[in-house]
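Structure first, commentary second.
Now for chain A:
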Amino acid sequence: MSQNNKAKLCVSNLDLFYGDNQALKNINMNIKRNKVTALIGPSGCGKSTFLRTLNRMNDLIENVKIKGQIEVDGENIYNTEDVIKLRTKVGMVFQKPNLFPMSIYDNVAYGPRTHGTKDKKELDKIVEESLKGAAIWEEVKDRLKSSALGLSGGQQQRICIARAIAMKPEVILMDEPTSALDPISTLKVEELIQELKDDYTIVIVTHNMQQAARVSDDTAFFLNGELVEYKETKIMFTNPEDKRTEDYITGRFG
Partner candidate 1 sequence: GSNSSDSSNGGKVTVSGSTSVGPVIEICAEKFKEANKDISIEVQQVGSSAGIKNTIEGTSEIGMASRDLKDEEKKAGLKETEVALDGIALITNKSNKVKNLTINQVKDIYKGKITNWKEVGGKDTPIVVVSREDGSGTRDGFQEKVGFKSEELVKEAQISDGSGNIKTIVEGNENAMGYISFGYVDKSVNSLAIDNVEPTAENVKAGKYVIARPFILVNKEGTLSKQGKSFIDFILSDEGQKIVKSKGFISIK
Partner candidate 2 sequence: MRKLKENILKLLVYLSVLFTISTLVLIVGYIFIKGIKGINLSFLFSDYSASGDGGILPMIITTLYTVALSILIATPIGVLSAIYLQEYAKKGKIVTCIRFATESLAGIPSIIYGLFGGIFFVVTLGMKYSILSGSLTVAIIILPVIIRTTEEALKTVPQAYREASLALGSTKFQTLYKVTLPSAIPGILSGIILSVGRVIGESAAILLTAGTVAQMPGGIFDSARTLTVHAYLLTKENGDIQGAASIGIVLIVIVLLLNTMARLVAKKLNKANC
């Protein structure tokens, strides 16, 4: 397959159907390594669906039919049987902070433990590194053993990110990661996303154009399952090419 050297994820000719209903139409998109790529578009345009194809979370839904190719580092993810490996490589953070009802420590250690890391010291190290990576270490280091659900929304979401990081993934997918947070927590998570891009390739779905503008390097605009426009964020928001993009981002849509 032709492969962009800089691209971490190559999506070609992707079609996705829920039953007979086509939710994604011939998507072609190369997502750049160590960049933040934002997916924007009106509700129901397929952002989440697209995001979830990238780590095959759509497998959980019945009646989904997928055509086309998605390559991570040149390897077609729908050719492998080993979804576990894929999901380890492509982590995900969800709209609502969805920490398990366990201690902070156990939450972050969940992934490594699942994958067989048993050694206490190693786990300690992973947990610490991940929490530091998610810029939340200082805030929680003194209460790693207390329940994670006692934290504020923004802290929880950063722990979710730490939990994802603990798997040492290469790509982190985020589906509206701040839509359940207040503005201040949102800001913190946005700052974190910016920091993370040095080490990870990040794809983020957001309803909030301002957020896309703030955090992303590239932005993709979806509409009715189509990828309408995909380019550098700063160009996208100052000078989009497609009339529909223009209308959407200036609030003239619909």
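Candidate selection criterion: all candidates are chains of the complex that A comes from, given by their letters.
As a working rule, contacts are C-beta pairs under 8 Å (C-beta built on N, C-alpha and C of every residue); 3 or more make two chains touch, one makes a residue touch a chain; residues count from 1.
Note that this is a predicted model, so its numbers are computed, not measured.
Of the numbered options 1 or 2, all belong to the same complex as chain A, but only candidate 2 touches it. Here chain A touches candidate 2 in the complex through residues 55, 57, 60, 62, 84-85, 87-88, 91-92, 94, 96, 98-101, 110-111, 114-115, 147, 149, 160, 163-164, 167, going by the rule given at the top.
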